[in-house]
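Of the protein chains in this complex, all but one are displayed in their positions.
On to chain A.
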Amino acid sequence: MSALSMSGALNRALADALEADDRVLVFGEDVGPLGGVFRITDGLAARFGDRRVFDTPLAESGIVGTAIGMAMNGMRPVVEMQFDAFAYPAFEQITSHLAKMRNRTRGKVEVPVVIRIPYGGGIGGVEHHCDSSEAYYTHTSGLRVVTPGTPQDAYDLLRDAIDSPDPVIFLEPKRRYWSKGEVTPGADRVGFDRAVVRRPGRDVTLIAYGPMVATALETAEAATEEGWDVEVVDLRSLSPFDDETVCASVRRTGRAVVVHEASGFGGYGAEVVARVTERCFHHLHAPVLRVTGFDIPYPPPKLEEHHLPGVDRILDAIGRLQWDDEVVGAGRGA
């Protein structure tokens, strides 16, 4: 066990996977000698050689298509998209080939490709460097979509992703790359499809993932001052969705707030709210609320702290969960 940053944990996971399995390949723009923009592939080309870790041209569609072609022949490519919005040129390959191949071949052809995408804001970047693009992928059947909230999960989920026979969109919360935590590489893994309760609490369930896990935990601490005992659920796997863990928590607490950086309208949180409401309706004391980015293109750096959900906005939402037994739908807007 050692303290690693999330970027260090990802680097370690890639190195261990390359070491463990000759079929694992790492490629993408500037992932070789440079080690990637965020240095996640640092040192890998030197250690494993440029047959296994290599630079590509600027060609996202080509990169993903190439990965699919290799994966169909038994290899396990892990490709990097430099930033969230630079993955969009590859969208056709992802949605029409990567996601559909197994179904199209009636299960005969597996496509174990992992697409690593640094996503989300909080680093003072602009537009296409800060997109929360998860809903584009979760809406596409046939893809697994996962996102770690801690360094240990960064390691575990990436190893799970590479081991998985399915295509995986691996979303890396770039603002948490430098957050440190204890990482035990060979530890028992939670399970690829599972959400986890990061902090138990009795009064309300905060449902978060990726970059918002740390924010949710911070909020839970702050909430104790208001007398609220907050449970934090880290989804980890956005698709498939772990109904069991999430609903068990909400049935216990009777209240839930979903938090994400992405805009609310048509966002991933809408799906979470719907599922929780459908499954836990009779346990709920209040409507399930969302705290999200605003419905705007990602704002300029000086405004991002207002756009991104923070402790205050989440506490405010918790405060609106009808604590004095008001009747749901009695005219007070959620």
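The working rule: contacts are C-beta pairs under 8 Å (C-beta built on N, C-alpha and C of every residue); 3 or more make two chains touch, one makes a residue touch a chain; residues count from 1.
What we mean here is this: contacts and distances are computed from a predicted model.
Trainee: Going by UniProt, what is the name of the one chain that was not included in the view, given "Cysteine desulfurase", "1,2-phenylacetyl-CoA epoxidase subunit PaaC", "Recombination protein RecR" or "Pyruvate dehydrogenase E1 component alpha subunit"?
Mentor: "Pyruvate dehydrogenase E1 component alpha subunit"
Trainee: Looking at the full complex, which residue from A:151, A:267 or A:299 touches the chain that isn't shown here?
Mentor: Counting the whole complex, the residue in contact with the absent chain is A:299.
Trainee: For the chain left off this view, which of A:62, A:264, A:287 or A:310 is in contact with it?
Mentor: Missing-chain contact among the listed residues: A:62.
Trainee: Which residue from A:127, A:244, A:278 or A:316 sits in contact with the chain not drawn here?
Mentor: Among A:127, A:244, A:278 or A:316, only A:127 touches the chain that is not shown.
Trainee: What chain A residues would touch the chain not displayed?
Mentor: 29-30, 32-34, 37, 55-62, 85-86, 88-89, 123-129, 299-302
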